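Handing you this structure, nothing more for now.
A single protein chain has been removed from this complex, and every other one stays in its place.
Moving on, here comes subunit A:
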Amino acid sequence: MEHADADPKVLDQPWRIWATAAIASVAAAGLLLGMIVLPVVQGRNAGISAFDAICRALGIQAGSPAMPQPPSAAQAIPVTQVAWSAELIRDLEQADRRNGEAIASQTCFACHGERGFAPDNRNPNLAGQSALAIYKQLHDYRSDSRFNDQMTPIAKALDDRQLIDVTAYYAYLTTGAIDPTTAQVGDEEIVRLVERGDQSRNLPACSSCHGRRAGGPTETPSLVGQNEGYLIAQLQLYRSGERKNDIYHRMRSVARQLTDREIARLARYYSTTLRQ
């Protein structure tokens, strides 16, 4: 290119000027189109004022410049009133377990057992259940998202503090080891359902949510060592839609696919399995 002895300035300056001009003009064209022309045109069609449309395109007002905010009188009724927040999780971690134990001994031991093992097979064990699962269910009873003749009045009698403390107490108890002689690990078909699901029915694997580090929803309860009668009842309640506090129908859509026989065998599997 060019001559070796040309003055470097003569060679360099035009480059600098032209390159800057070219780059700046393309950027300016992008800005003009994206921030002004298109939003104004689209906003007009959507009945949005030019000013609002530009603010939306810039991101200083919510919404898209091409779409009016949908007017809706419908009121969403959430299936649960629980909203997970970092504060709530911290409160659960820092709860007063002693106070929780005191409340439990007065009100809960009768049905859920002293160490969280329910004497009656139809009542749930709470030992080793995750704090998030216990909290959500108690809160749901209290807000009528889940209903049960026995539990609803009990939960309604607890205030926020008590609810958190009693949750922490039960979550702190560890699950007892299951008696290996009762373990039923031979049920191949059910193990497959638990670990692989059944594609032909759009059934995801139970362990994709109920596993130990499965990455399922935060509030997913542990099922290992849960009472058989209780598990059967819950799966049936989900299936009939009587229990409907599961967010996004997660469990209702699962249970709807299960046969009575499968429910019984799943309940047996979880109530006796040694696996996590």
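General observations
Following the convention adopted for this analysis, contacts are C-beta pairs under 8 Å (C-beta built on N, C-alpha and C of every residue); 3 or more make two chains touch, one makes a residue touch a chain; residues count from 1.
Definition applied: contacts and distances are computed from a predicted model.
Per its UniProt record, the hidden chain corresponds to "Cytochrome C oxidase subunit I" from the list "Formylglycine-generating enzyme family protein", "Dissimilatory sulfite reductase alpha subunit", "Cytochrome C oxidase subunit I" or "(2Fe-2S)-binding protein". Interface note: of A:94, A:199 or A:259, the residue touching the hidden chain in the full complex is A:199. Summary of contacts with the chain left out: across A:12, A:120, A:144 or A:242, the touching residue is A:12. Contact between subunit A and the absent chain runs through residues 1-4, 6, 8, 11-12, 15-16, 19-20, 23, 26-27, 29-31, 33-35, 38-39, 54, 56-59, 64-66, 84-86, 89-90, 195-196, 199-200, 202, 205, 208, 212-213, 215, 218.
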